[in-house]
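I'd like to ask some things about the structure below.
Of the protein chains in this complex, one is absent; all others appear in place.
In this document, chain identifiers A, B and C correspond to the written order of the chains, with residue numbering beginning at 1 in each.
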Amino acid sequence: MAQQALLIALFPLVAFVIQALFGKKLPRHGDFVSVLAIFGSFAVATPIFMKLLTQGHVFDTFEVSWMTLPGIEASGRLNSSVNLVVGVLINNITAIMLFMVTLCASLIHLFSVGYMHGEERYHLFFAYISLFSAGMLGLVLSDNLLTFFMCWELMGLCSYLLIGFYYKKPSAINASIKAFMTTRVGDTMFFLGIAGLYYVYGTSNFMAIYKAIQAGVAHDITIAGFPALTLIGFLVMMGTVGKSAQFPLQVWLPDAMEGPTPVSALIHAATMVAAGVFLLIRMFPLLEASHVVLPVVAYVGAITAFLAACIAIVQVDIKKVLAYSTISQLGYMVMGVGVGAFAPGFMHLITHACFKACLFLCSGSVIHSVHTQDMREMGGLKSKMPITFATMFIATLAISGVPGFSGFVSKDRILGGALAYSMEHHGHYLIPLLGFATAGITAFYMFRMIYMTFFGHARDEHKHHHAHEQPLTMTIPLMILAGLSFAIVFAGPTGIESVDHVMPVKWFDQALEGAQQEMGIAEHLSPEAEAVHHQAHGLALMLSLAVAGLGILISSITYLKHLINAEAIKKMVGPLYTLLWNKYYFDELYLGVLIQKGLLNFNRMLAMFDDKVVDRIFVDGWRDVTMVIKSFIGKFDDIVVDRVMVDGTADVTAGGGWIVRQFQTGKVQQYLVLTVMVIIVALFYANLGLK
Amino acid sequence: MFPILSVMTYIPLLGMIAILAAPRNNPNLVRWISVVATAVPLALGIYLYMSFDRTTPAMQFVEQFDWIKPFNIQYYMGIDGLSVPMVLLTLLLSFLCVIASWGIEDGVKGYYAMFLFLETGMMGVFCALDFFLFFLFWEIMLLPMYFLIGIWGGKEKVYAAIKFFLYTLFGSVLMLLVMVGMYYYSEPHTFNLLQLAQGHQFVGKTVALFGYQLPVDKLFWIGLFIGFAIKVPIWPFHTWLPWAHVEAPTAVSVILAGVLLKMGTYGILRMNYPILPEATLWASNFMMILGVINILYGAFCAMAQKDLKKLVAYSSVSHMGYVILGMASFTTAGVNGAVLQMFNHGTSTAMLFLLVGVIYDRVHHRWIVKPDGSKGFGGIASVVPVYTGIMAIGLFASLGLPGLSGFISEALVFLGAFSNPKFQTYVVIGSLGILLGAAYLLWMFMRVFLGPLNEEHKDLEDINWREILTLAPLCVLVIVLGVYPMPVLNLMGSTIAKLLTLFS
Amino acid sequence: MLGETLHNIKLLAPEVCLTLFLCLLFVVDGILPKMRTNRFSMITTVVGCLAALVLTCKVGQTPEAYFGGMVVNDGLTKFFRYFFYFTAAVSCYLAFGSNEIEKQSRMEFSLLLLCTTIGMGIMATASNLLVLYMGIEMVSIISFVMAGFKRDNLRSNEASFKYLVFGGVASGLMIYGFSLMYGLTGSLNYPQIAAYLTSTQGNLGLVFWLALVLIYGGLAYKISAFPMHFWAPDVYEGAPTPVATFFSVGPKAAGFAAFIRIFLTVFSVKTAEGNWQMINGISLAHVIAIISALTMLVGNLSAIGQTNVKRILAFSSIAHVGYMLMGLVTLDRSGLTAIIFYLIAYCAMNLGAFWVVSVVSNIRGREDLDAFRGLGWSMPVLGTCMAVFIFSLTGIPMFSGFIGKFLIFGSVIKSGGFLWLALLGVLNSVVSLYYYVKILKSMWLDKPESQESLSLSFYHAVGLVGLAIPTIVLGLYFTPILEFAERTLSNIL
Partner (left out) sequence: MNHLIQFSSSLQGYLAVGAILFALGIFCVMTRKNAIGILLGIELILNAAGINFVAFSKFRTGLIDGQIVALFIMLIAAAEAAVALAVILRFYRLKQTIDADEASIMRN
């Protein structure tokens, strides 16, 4: 079964090659090649998912040795001292991820056929998207961190190419380089983490690492002074921080909105950014083993969630709002994993992928019809675009955590886990606090977006007049994605008996249970811990409902009924608003101080140093030194020193040559004087030598 | 049996003689002679690759007979895992460069004669196993390089040529002293590199210098290291590189970056490591520091460059830093990664230089940002799409993007170096190089290819078939080795394993 | 008695043969004035030299002193005789191709050249202070005349005047040194002097050192070593190029012959396994090392700033004397083999380099670097030969110059004590590249102003290529020369 799974990643790869080489010449510029390829992958992924649903457990691996470097034993026989083995791992998590990724990707491919119609480099767009899908699926399938990292960076490349798709716009190029460089910061640390793993365990295969951690191998090894597991855990976390745009490396995601909207949907909502969280899930046993890293992960997640949510409030660009909401939701997932709620975190990843993809595609269809991204120029589109409105509204309900929708199920569990974590450890109350606050703010700004775009009167008549519903190819994906946002799809025990028995399908929890067994972390809680959890989940349910309702209420008052004047609040809040508007000045900090003033000046100075000083002083010129001497010794030397200056050590030798040549005065008698003087000196030494 | 190595080395020499004899006013005949003179050794090289035995670390295709009996100097040629990749790289790049320099008009005979003479020198260096023969080929290469840079170079060609010649000669005269020293301090006086490596002959001895009794093996190690470090180039000795690369014609700077830089590291692995293992261990920390400096220094300087070729030159300094990092780690993965990086850097930098040459032939300037601050190039991706595509491949290969060859060797170097507990802090600092590498290459890609079109270059015509022919094999190599590196990696495995037994 | 003199004359056959050719020239000069201006005199000189070469092969190999110990015939003499006659033949061939020697004074030139060659022969075979003085003076006085051969040229006259004054004083010092040595040891023959010096068991007085310094002064003038090198650049630049060519190789080698002869037979004694060991009390190794270092430095450093190619080559010949003296530091077999090989290599490459300068001065009338501009492209054969000679002079492998330096550094490093000297020598050869390549830069790297393609006459081409080929061949395969040097050294008296 694992061999067929390889096909999932190979189809889009083949599509990329075909598209890149012959895209332009194919009919319809070859968009059908990519779409067929991704649907093919979906077709292969579904039976695996079905097998998981029916049997509740699926496991298969397939390995091939990629690089073997021989070493010589004492006996002189060649053994393979370094053997990099790579392959495919299919377990419950992979099956779910495969299904979700291929589903979202297929729908987004379909959507972009309509959205990108008429674009100048149409065929290249599909080439890049296929390459990206191949990278993402490769990442999901790979059973070791090396190929994981390779696909990870391949996706980084595709996001660079796709963000910079409209390369005529300077802002797009800057955004693409910013994205690539920021993620690369995270990737470099992640790679060091992998190197650490090879150092500690000699392999980066997940299964091998799980077994080694269970066996308690290598708890005492230190790398460069730090305990090994903590350092590796931290480095792996930094990989996620880079890729999933967590604090402090979150600056690139909002700018990544420069790319076409399907790209934002596929890459910057559903899959790539989720890969960071997927990494945490894959490496959860390692993080858990190091005890120090998990709380850090939780705090990073919580802080990112809260900060991003606040910024989203003030955004006017529809895609920017969604971008910040993505960062915020990712913060949720990271917080979930951080507090040990590993299963809800993964669940939120899946649910978020669906409804966030739907939200982005809806915003895409809105932008496609009104040709602007600024919400202040929209309004009253409800009547004009009924299907887009309906699907977008469902997705908004899901993300705001309204019960009955998938978002509620996963977010509630995460908040429950966070609460349980803080109650258990009698500390860290900041994490659940930030969690609930973010939940409220999320509801607030999502409904603000809905009201500003669809409700109220049209602010710009010309655009309103043009608004029209999108063709079927674009609306069908919206409907399917909206459908997935309903809770029954993922229903699982919500802790409330009455609600639970209504939800017939518990497949998700069974799958996660099986996965935890494999990872060796199925913690069997002690009775009182069980009670604390139960109590926490009940409390969390109440709190999240209250907070979500509050958010929606405030949002409707200000933006639907206009009872509170948003402008007045803005003035009253004043400096806080500008702080939020400038995204806490992170951009200025990174780009301005760190890059412009710090790095580039340093380079310019170093290059000048290399060219002028090292090249000149050590090698080419003693000019400055001779200048200093000149100023002291005065006129006579001025004549001698000036004529000596030629070029560097060459100066010195040439200078030496010049001095020696001055003895060659041309007058033969002076030669004789010199010769006789040398002979007298020689005699003096001979005499001295004799004594 | 058929002396394949000598034949491969001397066919270009025959080609040179044929060219000198060819009539003056027929440049095409000269070009075709040189194509044949490089194609035949390439074909033999492919046969060599096929029939090379990957399992034994011993020397293969050995040719050994007495040359100068009184000094026990032998004509001793042979290749093993270390030299095969370099030999193949030399043959391939020479063949491609001969095609790439089709556009040379003035002094065609002189140019191709010098070029073929250079190839003989390079082949000799990689195949020679007798120190005297090695030194002979090592210095012979300087002559054609001086004339190639000096006559067909850019504006400051004369200064660059003499600087290159003086620098490398300084290095190689130190090597001459070490060679003679090793001859007289080895028990049965010999120049044979394999015999010199037997029995740690130089460990105890000392020599008097300025009144002190200095240990002989450390002095030899330092002398050889300086000679080879100038070639690599390693940090304090690198200032000739930007000059020589910028002023040399395209094909020559490809060979300079593709092959000549590797001779330094190849020399260290061929001589310093096996003959003076104790001294190498003694100096491993020192080499690691220099490697890290090379990486960061090259990257930082590259960031501030405004000339395309100088940027690629400094990037070579940075990439060679990885090789030194890998070599100094004494781990299987590290050293294998280093030798693979020598091969991969050869292909990816050759691509970059060829591409810079393509744009230079059309526009006759290489300014990313003109000295007066105005834009050199801008947004030419829309005008020359195919060229941009190939440049992207070359760029991302040298960037170390997974899926292309640069990543594999960088990964091996870092995995290897990291698994040696002594050097972990160095590796962490060195990994900054990966980050900076991405920065300056992407900055260049953005400034030259993306953004609004610079009107000056509206009518730039795209890459033609001849240029594609030179770049295609390199693209294929870069991609194939990125996916499955074993075809090149298994060549060197057994030799490096045997080499490392000295250090375990 | 008669039989013995006959035997002695048979041993002196080459010199005798040359004298006969000299007389022939005198007679022809008197009888057939027409022969003065054509190539007859060159042909006779060359034939004379070849005949002498053949006779030297015939002369017996067994080392013996004859004419009462005043003259000795052994391996050293045989080698240097080959050397002188070859140099004389080539210089004469070169001179007749250059327009600096007018047609009417061709006869005189050949006469002077033959005479100098005989003088050099005597210097090499002398094992008696008087005979040595005769030989040196014979060569010097004729060289004064040859230096000033271009009568109406101011620079040539100035060259001969300087050479005259400096040479006169130097040989004066030398003969005064000889007188003191004669006074101290009571004999003129080297063996007796050596016997006396060994008998003093090391407590040699100040007089001996004074004599030694003065004798060194005289000999250093001949090979233009450190304190006595001042005359060389001016004389080489002023003298006509063929004469300068001859000066840089012939008399210099003769000086070396005398230097080695005195060193080996007077100041040291032959040890068992064929090396030489200083007489106790005289440890000159460090003195020679310092002299060689200073000579190298003076030669190389002064040459850097020069623009006149002849002057560059003059300084380079001083530098090469410095390299050769390094061989004498250890006085063992490898050192002397190195000197012999270096002399052979130096002869070929230096003759070639000067020959190119002579051809250029034929065409362009002047010898500064601008005259060489673009000559590589207009005369490829000349350019390539010059490249071969220049790279060989610098010591780049594949050329004989490198092998010379390789052997010299080898002998120095082998002795172990003088690593600093080897380092200095190596750095000097890097510095030497700087000014040598300036010549190639102007020949090849600079484009010629006018595109006129000059043709190199066959007369010169034969000579140049004839010298370039051995420079390359010796660079690649030099075993026969080593064996020849071995034979030479094995039978020194």
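We take it that contacts are C-beta pairs under 8 Å (C-beta built on N, C-alpha and C of every residue); 3 or more make two chains touch, one makes a residue touch a chain.
Please read these numbers as outputs of a predicted model, since none were measured by experiment.
Of the chains on view, those touched by the hidden chain across the whole complex are A, C.
Touch with the chain omitted from the figure is made, among C:Glu15, C:Asp74, C:Glu100 or C:Glu158, by C:Glu158. Of the listed residues C:Gly75, C:Gly97 or C:Gly148, the one in contact with the hidden chain in the full complex is C:Gly148.
Listed residues C:Gly238, C:Gly299 or C:Gly322: the one in touch with the omitted chain is C:Gly238. If you put the missing chain back, the residues of subunit A touching it would be 661-662, 664-669, 672-673, 676. Listed by residue number, the positions of subunit C touching the unshown chain are 129-130, 133-134, 137, 141, 144-145, 148, 151-152, 154-155, 157-162, 164-165, 168-169, 172-173, 175-176, 178-180, 182-184, 186-188, 205-207, 233-234, 237-238, 302, 305, 311.
By our rule, only the chains that are shown with their structure count from here on.
Should one ask which of A-B and A-C has more C-beta pairs in contact, the pair is A-B. A separation of 44 Å divides the Cα centre of subunit B from that of subunit C. Centres computed as Cα averages put subunit A at a distance of 78 Å from subunit C. The set of subunit A residues that touch two or more partner chains is empty. For subunit C, residues that reach two or more other chains under the stated contact definition are 434. Residues 161-162, 165-166, 169-170, 173, 206, 209-210, 212-214, 217, 226-228, 230-231, 233-234, 297-298, 300-305, 431, 434 of subunit C are the ones touching subunit A in the complex.
Interface of subunit A with subunit C (complex): residues 650, 653-654, 656-658, 660-661, 663-664, 666, 668-669, 671-672, 674-675, 678-679, 682-683, 686-687, 690.
Residue ranges of subunit C in contact with subunit B, taken from their complex: 377, 387, 391, 394, 396-398, 402, 405-406, 409-410, 413-414, 416-417, 419-420, 422-423, 426-427, 429-430, 433-434, 437, 441, 444-445, 477-479, 482-483, 486.
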